[in-house]
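Heads up, one of the protein chains got dropped from this complex, but the rest are sitting where they should.
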Amino acid sequence: MNSKALWAVGMSSLLLVACGSLEERPEDVPVEERSIGAGDGVPADGVETGGAQLGGEFGASPLTDPASPLAKRVIYFAFDSSEVTPEGRDLISTHARYLAQHPEISVVLEGHADERGSREYNLALGERRAKAVERLMTLQGVASNQLQVISFGEERPVAFAHDDSAWQLNRRVELLYSGY
Amino acid sequence: MSGRFVPYGWSLLLHAVVVALLGVSLHAPAPRPQPAAAQAEAEPIQARAVDEAEVQAEVQRLREEAQQQQAQEQARRQKLKDEERQAREARQREEQRVVELKRRAEEEQRQRAAERKAKEAAEQKRLADLKKAAEEAERKRVAEEKKARELEARRKQEEEARKKAAAEADLKAKMAEAQRQMDAEAQKRAQERARQNSTLMQQYVADIRNKVERNWLRPPSARSGMTCTVLVQQLPTGDVVSVRITRGSGDAVFDRSVEIAVHKATPLPPPPVPELWEREIEFIFEVR
Partner (left out) sequence: MKALLLICLLWTTTAQARLSIEITQGMEGSMPIAVVPFGWSGPGVPAQDVAAIISADLARSGQFAPLDVARLPQHPVDGRDVNFNLWRGVGSDSLVIGRLELRDGRYQVQFQLFDTVRGVQLAGYTMQADATRLRRVAHQIADIIYQRLTGQRGAFDTHIAYVTVENVEAGKRRFRLEVADADGHNEQVILTSGQPLMSPTWAPDGRRLAYVSFEGGRSMIYLQDVASGKRQKVAEFAGINSAPDFSPDGLRLALTLSRDGNPEIYVIELGSGRQIRVTRHWGIDTEPVWAPDGRSLYFTSDRGGRPQIYRVQLDQGGRPTEEPRRVTFEGSYNASPALSADGKRLAMVHGDGNRFRIAVLELDSGVLRVLTDTRLDESPSFAPNGAMVLYATEVGDRGVLEAVSADGRARQRLGLTKGDVREPAWSPFFGE
């Protein structure tokens, strides 16, 4: 699968996503909440209880809220591919929206690959995956200086077994918010 | 240097001597020539008285003398005339004779000239003929030489052709002989093979082959196509006593592996029946 096809698919699916996100979705609420309320980087430790805030969520920053969709920070990929799946796209949009509204927040997109094949090629593949996520984010309004791309190839696996289940978990891009 | 001036010196000396001599001779008075002899003295004329009779006689005598003289004169004249005439005639005759002689001489000359011319012509012709003959001879000689050379060349050619043919025939004969030998060999081999093809022989060969193959460790450098032929001699006990590579593969490691294989196969397995035992065996190792 080459990048041109990926690009086309990405673009057209983005179009679909854009069309499909006209209605409000419940997941978006905490983000808007946050813009009214507390500032960045305040760890949630239950100081502020949820009376004044809609949705009943606690924690000032959605980035520290384990129930927030922003808590999901990993996008997975198919073998030898940097094509973003629909689930991936959804997650990327979630984070993109957040970042677009918080230009002071930056994120590192860390690309990875599973252990099979060439290490160097996997290093490049990890970068390509992270760049795919970066592209989708910039298209959704995230400024490029908020995004940094790094690849670790297969050097930092999260699962160490030598089977499909482990490999699946290792083919990923992680979103690393600094300080979170 | 001084040698060059010596002749000049002598010349000068000589001139001086001559000049001196001349001078001397010049200085000596030359004897004068005597004047011419006497001049003729003139005789004076003396007058005398004459007597008539005497005179007449004298005159008659004189007339007679004169007549005599005249007659003599006439006679003389006549004689002279005759003589003249005679002389003239003689002269004429002489002239004629001379003319005639001249003519004859001219004639002769002409004749001689003609003869000479003829002779010359003849000589010319003779020379020309000779020349022609010589040229002809030369031509003939050249032609003959050429012919001779051609003949020689042809002869040589024929000789060579004959030699070549002979050599070819010889070679052919030899090749035919070799062919005959080969055929004989092939026949012998066929017979041998027939012998080998007998089941027992096959078994013997198989036994030997198996043992050698079991002991042949093929080196990693062995490439398809490599082949090495080794000649082995064994004792009736099967002990290998001589191993000689007759055709190497070009790879020393491969050849060594072949030698080791036949060495390690000792003793070679015995034949099923003793008559089949072969003292010399040629192994052809090949990588397929």
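Order of writing sets the labels: A and B. Residues in every chain begin at 1.
Following the convention adopted for this analysis, a residue touches a chain if its C-beta (ideal position, glycine included) is under 8 Å from a C-beta of that chain, and two chains touch if they have at least 3 such contacts.
Remember, predicted model here, so these are calculated numbers, not experimental data.
Any idea which chains on screen the missing one touches?
A, B
For the chain not shown, which residue from B:A57, B:L217 or B:V273 touches it across the whole complex?
Spelled out, the listed residue whose C-beta touches the missing chain is B:L217.
Which one, B:S11, B:Q181 or B:S198, makes contact with the chain that was left out?
Spelled out, the listed residue whose C-beta touches the missing chain is B:Q181.
Using the touch rule from the top, list residues of subunit B that touch the missing partner.
Within subunit B, the residues touching the omitted chain are 171, 174-175, 178, 181-182, 185, 188-189, 192, 196, 205, 208-209, 212-222, 246, 251-253, 256-257, 259-261, 263-264, 278, 280-288.
Taking the full complex into account, what residues of subunit A touch the chain not shown?
Listed in rising order, the touching residues are 1-4, 80, 115-121, 123-125, 127-128, 131, 149-153, 155-156, 160, 162.
Just so it is clear, only the chains that are shown with their structure count from here on.
Find the geometric centre of each of subunit A and subunit B from their Cα atoms only, then give the gap between the two centres in Å, rounded to an integer.
The mean C-alpha positions of subunit A and subunit B differ by 115 Å.
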